[in-house]
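Note that this complex is displayed minus one protein chain, with the remaining chains in position.
Chain IDs A and B follow the sequence of writing; residue 1 opens each chain.
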Amino acid sequence: PVSPGVLPLCCRLPVWHRLPRPPPGLPLAPSRPFSNNKIQVELDESSGVATMKFKSPPVNSLSLDFLTEFCISLEKLENDRACRGVIITSAIPKIFSSGLDIMEMCGKSTEHYAEFWRAVQEMWLRLYSSTMVTLAAVNGSSPAGGCLIALSCDYRIMAENPKFSIGLNEAQLGIVAPFWFKDQFVSVVGHRIAERSLQLGSLYPAPEALRIGLVDELVPEEKLLEKAAAVMAQWLALPDHSRQLTKAMVRKALLDRLLTHREEDIKNFVSFVSKESIQKSLRTYMEMLKKRKS
Amino acid sequence: PVSPGVLPLCCRLPVWHRLPRPPPGLPLAPSRPFSNNKIQVELDESSGVATMKFKSPPVNSLSLDFLTEFCISLEKLENDRACRGVIITSAIPKIFSSGLDIMEMCGKSTEHYAEFWRAVQEMWLRLYSSTMVTLAAVNGSSPAGGCLIALSCDYRIMAENPKFSIGLNEAQLGIVAPFWFKDQFVSVVGHRIAERSLQLGSLYPAPEALRIGLVDELVPEEKLLEKAAAVMAQWLALPDHSRQLTKAMVRKALLDRLLTHREEDIKNFVSFVSKESIQKSLRTYMEMLKKRKS
Partner (left out) sequence: PVSPGVLPLCCRLPVWHRLPRPPPGLPLAPSRPFSNNKIQVELDESSGVATMKFKSPPVNSLSLDFLTEFCISLEKLENDRACRGVIITSAIPKIFSSGLDIMEMCGKSTEHYAEFWRAVQEMWLRLYSSTMVTLAAVNGSSPAGGCLIALSCDYRIMAENPKFSIGLNEAQLGIVAPFWFKDQFVSVVGHRIAERSLQLGSLYPAPEALRIGLVDELVPEEKLLEKAAAVMAQWLALPDHSRQLTKAMVRKALLDRLLTHREEDIKNFVSFVSKESIQKSLRTYMEMLKKRKS
């Protein structure tokens, strides 16, 4: 077996625990769902490709429960030798994910805030370091934490609907994206665009998201999953072990930065979100959302 | 009040000393000039936007006096709760700023060189870390240090006159941009363009500056200030505290790098500029400028 860590400086990841996968072309097997609460997961054993569909109404917000289920689902796939790639998409029309659940940040105990933030970190650490090919099929709007999920994948395809937008819009809510959201964003769109977008909390309609490189391509919504499968097949045509080592090498610096500062990051989040001024910003934002809905 | 430093790794700046600003919409007040030597500053209290106009003939070169006035003016605005943003532009036709004043680098004492360089550093540290929204309205050519001022702002609008050019052209003078000019440049245009441009000392006419991302947009010269006001209003629509924390987070690494190496950087500048070969390059360049003028 190919063991990780043989390359310079770079390759041993904390969440790296995959063995090399069997070659594609196993006997066709029926899809088997193995979770059906907030995230529906189906693995097609013939292609080695799993699909994770977010189905947590109304807007797939990233609650503590959702994040926990996400990590468990991903971990199961990661350990399943039949699975080499995962397509992440939404079962809810018009929304990919609305991002972190503001309810988890409002009027709760500091213990709760800490637990929630650790789950947010865990989600990113696992997804960004996944040894599987990860592909976001963004079939709806994807602000804040929803955008982070897409950014953490290896490739992003978005429905070419200009009503769908994507971006790290935390500044619009009166809050601040943490340093590792920023690092992740910079790694995809570059420093200049990230700096401006983060300050303005910009959300980009799909065509603009493509133009700045925030997503890799646009396709008509009805062709999104078909295209995702085709792109996935291209990625899976490569030998897993070299692709995995390369991915680990390229992503190591950002992962290490959060791992080194993880507890400090939690402490800072708890302290920030506990401030009365921030609580007030979040309550105002939630009331605005409620009004808009009704 | 929102105190800085609550977010991971990132937010406590050495020149960070602003309290949160009052919301926009204060009673209309007349503009009040409070400096009128080398830089004319006007604050419109109704919008919370100040304008700094360079008016140091013939070419707004950054002399020690100019830099000192710049820092004091910026500091005053920074401490003025009525001011949330500043537009930097020139009162002199065809030139934004010609950059560092070569007279300050020629035939002076090492003490003078050290004092001058510290002022150059101070200017950049204050501008790049300003908690205000900073917007460069580049209404003329802007080589070397003039370009640095524009690069340090949050946004750059340039008059769409192809006769106006901008860039870090130090290499053309036989001198070398310091590492923090380079870091600042890389952060805006990326490593590849910065590397090539710095080696060649490239000056970019406005249309090319837009193409490589050195400026954010071009407008006809007569609409420059109007457009600057409109863009500023967009930036000021965001809550100050999250925008400020975000800006601090994104800019911290570059600021820290100079702060850590500040004395070394001064020493290196003094040693470099004191060399006879460099003095000769500078004298040659000045003579060329004089000839061109006459």
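Quick note on the criterion: a contact is a pair of C-beta atoms (placed from the backbone, for glycine too) under 8 Å apart; a residue touches a chain by one contact, two chains touch by 3 or more.
Just so we're clear, the structure is a prediction, and the values are computed from it rather than from any experiment.
A.B. asks: Which listed residue, B:K76, B:K227 or B:H261, touches the chain dropped from view?
C.D. replies: Of the listed residues, the one touching the omitted chain is B:H261.
A.B. asks: Based on the whole complex, identify which of B:K55, B:R196, B:K223 or B:R283 touches the chain you can't see.
C.D. replies: Spelled out, the listed residue whose C-beta touches the missing chain is B:R196.
A.B. asks: Which residue from A:G48, A:G145 or A:G190 sits in contact with the chain not drawn here?
C.D. replies: The missing chain is touched by A:G190.
A.B. asks: Touching residues of subunit A against the unshown chain: what are they?
C.D. replies: Per the touch rule, subunit A residues meeting the hidden chain are 1-2, 6-10, 154-155, 186-190, 213, 216, 234-235, 238-239, 241-243, 245-247, 249-251.
A.B. asks: Which parts of subunit B face the unshown chain closely enough to count as touching?
C.D. replies: Per the touch rule, subunit B residues meeting the hidden chain are 170-180, 182, 190-192, 194-196, 198-201, 261, 264-265, 268-269, 271-272, 275, 277, 281.
In this text, only the chains that are shown with their structure count from here on.
A.B. asks: Can you work out the rotation angle that lays subunit A over subunit B using Cα coordinates, in steps of 5 degrees?
C.D. replies: That pair's rotation angle lands at 120 degrees.
A.B. asks: Between subunit A and subunit B, what distance separates the C-alpha centroids? Give it in angstrom.
C.D. replies: From the centre of subunit A to the centre of subunit B is 37 Å.
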